[in-house]
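All protein chains but one are shown in place.
Order of writing sets the chain letters: A, B and C. Residues in each chain are counted from 1.
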Amino acid sequence: MHVKVTVNLKPGILDPQGQAVAESLSRLGYGEVRGVRIGKVVDIDLDESDRARARARVAEMCERLIANGVIETFSIELLEA
Amino acid sequence: MHVKVTVNLKPGILDPQGQAVAESLSRLGYGEVRGVRIGKVVDIDLDESDRARARARVAEMCERLIANGVIETFSIELLEA
Amino acid sequence: MKVDEKLALAHGLTSGEYASLCEGLGRVPTYAELGMASVMWSEHCSYKSSRPHLATLPSDGERVVVGPGENAGAVDIGDGQVAVFKMESHNHPSFIEPVQGAATGVGGICRDVFTMGARPIAIADCLRFGPPESARTRYLVSGVVNGIGGYGNSFGVPTIAGDVAFDESYAGNILVNAFCLGVARRDRIFLGAASGAGNPILYVGARTGRDGIHGATMASAEFSEDAEAKRPNVQVGDPFMEKLLLEACLELMTTDVLVGIQDMGAAGLTSSAVEMAARAGSGVDMNLDRVPVREAGMTAYELLLSESQERMLMVVARGREEEALAVFEKWDLAAAVIGEVTTSGRVVVRMGGVIEADMPAALLADGPRVVRPSSRPAGIDAVHGEEAGAIGGAPEPTAALIELLSCPDIASKAWVFRQYDHEVRHGTVIRPGEADAGVVRVLSPDGTREKALAVTAGCPQRYVALDPYEGSRLAVCEAVANLAAVGAEPIGVTDCLNFGNPEKPEIMWQLVESVRGLGDACRALGVPVVSGNVSLYNESNGSSIAPTPMLAMVGLVADASRATTLGFGAAGQVIAIIGALSGNLAGSAYQQRFARRNFGRLTAFDYAQHGPALKVVRGLIEAGSLASAHDISDGGLAVAMAESAIAGSIGASIELPARGSAAELLFGEGPARFVISFAPVHEQTIRAQCERLGVDLYVCGHTGGSSLSIHVGDGEVICTDIATLADGWRGGFGRAIGQS
Partner (left out) sequence: MLTFGVVRFPGSNCDDDALYAVAKVLAPAGMTGKMIWHKERTLGGVDALILPGGFSYGDYLRAGAMAAHSPIMAAVKDFARGGGPVLGICNGFQILCEAGLLEGALVRNASLRFECADIWVRVEGRPTPFSHAIPAGRILSMAVAHGAGRYVHDDVDRLEGEGRVVFRYVTADGDVTEVANPNGSQSNIAGVTNAAGNVVGLMPHPERACEAVLGGGSEDGRLLFLSALAQVNGTPARVG
């Protein structure tokens, strides 16, 4: 099974990278850009076919390693193989 | 409108960060992890309500700045406000 | 929100402090005022426990231009230039979030330095962690190093020195102390004073978010859970923003537009505004509606207490604000006039047409003072009375040497400093690891002279833990010795005093004794303390860290090209020891390693006895007589000898007289001792110099071959090839933390 984890900075946490990209885009003529926030997407190829178990295991991986709970949140999406 | 851009390394490009995460996960006991690849997710808050126009503009931003076609691919997802 | 004593207590004020606040104001404070007072009167901002003791430190000297009390100290280095430096702790934030905590620590200290008009030219980092084998420690080490490098590398200042050690006592409370050195023109130093009634106050840099707003209030009723979620307790550093701020500030400082400037650090806008007004004896009137914000709907309380990074508060000459704004525009920085200087002596804050705060600046700036009882711990005399002799079960000397070289406190820290750009700004003469101090070139303004500044940073916390007074004196002596070993004259020191909970008399005793020791040694050695920082309450689960007065000392090298490293040079050089031949095992790394604790009586620092050795080494380097110099510290003579051999990739044959125990001779430690090497032609001069100043010199061998051989009397006690030693020393750190 493929699992896609999206890791984002918690709201309120400064995202200097997103800020710089937003400013660059607006300098490039994309005045409609109101804000940018940048996160990570972690694609995991999992040897597991049970959806519930896959989700539970990946959630645990996120808490332990993939996301930094102090400043980040994560969301999990199960994709078919 | 909110637009979510996902940027991934092209398949042929080595992703040492993904590899390191995969190894750490397997050391932590997640033997079911077969592979990990890490990409970026760029959330854009756009002052634009027309979906087609939003998509076209963001595609252009990606080609010009957000992704580097030499090493990366991107995909665009329009989310509602 | 109703303000009462209960709310004040929740803000960390005592009943007495709340009463004096009400009395000082002549009324009950507003909510914003309570927040302002609570941060200004916190230990962190007010130094209420330590101030009377800090006042005893020597802070004047011929070279001192700006002493403690400003954003950083400034010391004259000739050619119309000053060295500006300071050290600061970021312990707690780094434990919560190592990357950002360490990064913002570096950012904060660099701002303190360029606020004064100095361009930063060097960073140093002093780190303490728990046991290296713990997973938590490993995570923290990687994160902290990543954070320091990530910030300094991008900001573009070389990290040239530092210190890393591990000890159980830091497991739940790591230390991350960052130091920054800058150079300014003596006649263009900028201070944090809001002078000149009518002058506009400018806010420059990052927009304000709800970062790091004082913790006590998080649980208070005013905020819904939603609002709390919006208040991150981690501040993220933006080195790019800081680089823009640096360049813009330095550009503005070439004009006469700027009157006063202060970075917004701890306690944010509140402390900058209050301190600037208090220093000038003026007042400030600010309108928060004009503050550039990152998020909508922020309250006055939040705007006043936010600790968002990379922000500056400035006072500019009236009518010249457009010139200032043009510079910030050039550098794409947000800037706004948010108020003006008054003569009222009060800090007045308005928002949405309402006066949110109106308080005397002096009331907030002076802060409370507390006299904390201190008491000498029972049992310390017994520990000092123990015999620090040979240790049963310790390995034989060669094995002990290899083990010491590989332990992470002594092993090469290259794993760390390879992650730091130590060469940016084309000034680094001696890089980290190459000598006892990092050295960075300073060009005279006319470009004709190349002098240099040397930086050593660290703390022998084993000594301080054993005996805070003597240990602190030894710490000063070791810093001077580290500078001497590169040929630098000490010109000033900054400190960061990391201690446990001062409300415990035994901890307070450590602090008092340590400060007394630092003061005595600095006075004896003629080194002024020009800036510093105190970090208290370093404890977890009720147990305190080892007392750790971190020192960063700066030295002047008259001719950059003369600075000397610690590696032996070519074959056939003479090797000698300066200072006492034998050392003391009390408090030594050897004792720590093999007896697993420290005991006994430290060798006391004695200026009459130890001062001359420090002078002689510097003099010999200035005269160009030495090929290498290395002070004998952690691990004693054998470790120093091995380090010089490894660095030079050359062997050495050493013969020592049988004096005292072999362990004391090889691994004992003590003040003002050096391993030097020199070409045979210099031997006469060196002998004469040492004799003239009454310094012990013992010629003990020569360089050559590919192994280290040490004889004591007739017996060879250490014999091993340099490659083996090098492998232990080079790889020891990475192995200890489970990284290659």
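Observations, loosely collected:
By definition in this document, contacts are C-beta pairs under 8 Å (C-beta built on N, C-alpha and C of every residue); 3 or more make two chains touch, one makes a residue touch a chain.
In this text, all values refer to a predicted model and were calculated from it rather than measured experimentally.
Within the whole complex, touches from the chain that is not shown fall on A, B, C. Of the listed positions C:Val424, C:Ala604 or C:Val699, the one in contact with the omitted chain in the full complex is C:Val424. Chain A meets the missing chain through residues 16-17, 20-21, 24, 27-28, 38.
Summarising the interface, chain B meets the missing chain with residues 9, 12-14, 16-17, 20, 64-66, 68, 70-71.
Listed for chain C, the residues touching the missing chain in the whole complex are 146, 149-150, 153-156, 238-241, 243-244, 330-332, 417-429, 431, 441, 447, 450, 560-561.
The rule we apply is simple: only the chains that are shown with their structure count from here on.
At the far end from chain C, in terms of centres built from Cα atoms, lies B. The distance from the centre of chain B to the centre of chain C, with each centre set as the mean of the Cα atoms, comes to 41 Å. Per the touch definition, chain A reaches chain C in the complex via residues 10-16, 19-20, 23, 68, 70-71.
Chain A meets chain B in the complex at residues 6, 8, 18, 21, 24-25, 28, 30-48, 57, 61, 64-66.
Interface residues of chain C, counted against chain A in their complex, comprise 96-97, 100, 206, 209-211, 229-232, 234-238, 240-241, 294-295, 308-309, 332.
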